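Note that one protein chain of the assembly has been removed; the remaining protein chains are unaltered in position.
Up next is subunit A:
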Amino acid sequence: MAVLTIKNLAKTFNVGTPKASRVLDDISFDVRGGTFVSIVGPSGCGKSTLLNIISGVEEHTSGDISLTSDSGGPARMGYVFQDPRLLPWRSVMKNMMYVQNDRSEETVARARKYLDMVGLAKNADFFPGQLSGGMQQRVGIARAFAVEPDLLLMDEPFSHLDAITARGLRAQLQDIWAQSKKTVVFVTHDVVEAVELSDRIIVLQPGGRIYEDITIDLPRPRRQTDPTVATLQAEVLGRLEAMKTLSRTAAA
């Protein structure tokens, strides 16, 4: 069953002014429950705007979005941002609890479980300022999983980290996802990262249209050193290069 359905979605900034610019145009796709979908594309193609629209932080100009939840009630969303966005004046555990709707023992135990999964159970009482950037981002990931979301949105969560930390976190994310099987929409400009993590990659082209919808049918867990992963990464990268050339030619 589709958790997220998007039909003919469009977004224009500064509508009705001379500065009006369309960043998303005729976007339609759906995301089935328990799948990991990545949205890739060059900078400025509207990836983050699309995620903000899905989360409800931003309004769309036209089209439809529908979200369904297993419970039948309103769908719950989790969000992992480019930067950790933790409250600096609250401890790690209090940051985890801030986004929860209740303070029941079960919720506290769940928050602790996800902190443990990212290896930070011992740091529950630390303030964010006492943690490294990578550790803070791990708290951000644990926080998003701990709300038990129907849909988890991730906006380039590893783009501000060094290569080694990002690699470790990607592996950790794969493990957590394999255990929780949450529905994830993951925005990235890194094709290599997208192939490693996703079941499906939606490629956006400049102008905010869908260029291609690629299914990644590879066994998990995937590691970058795996030759089949590397081959597919090279293939997807080639298709993206072709798209860029096409866009440049069209623009010329």
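In this section, contacts are C-beta pairs under 8 Å (C-beta built on N, C-alpha and C of every residue); 3 or more make two chains touch, one makes a residue touch a chain; residues count from 1.
One rule holds for everything that comes next: contacts and distances are computed from a predicted model.
Missing from the rendering is one chain, named in UniProt as "ABC transporter permease subunit" (options: "ABC transporter permease subunit", "Cytochrome c oxidase subunit 2", "Sulfide:quinone oxidoreductase" or "Transcriptional regulator").
Among the residues A:65, A:99, A:121 or A:192, only A:99 touches the chain that is left out of the figure.
Although one chain is not drawn, the whole complex shows that of A:22, A:85 or A:189 it is A:85 that touches it. On the side of subunit A, touch with the chain left out of the figure occurs at residues 55-57, 76-79, 81, 83, 85, 87-90, 98-99, 101, 127, 129-130, 147, 153.
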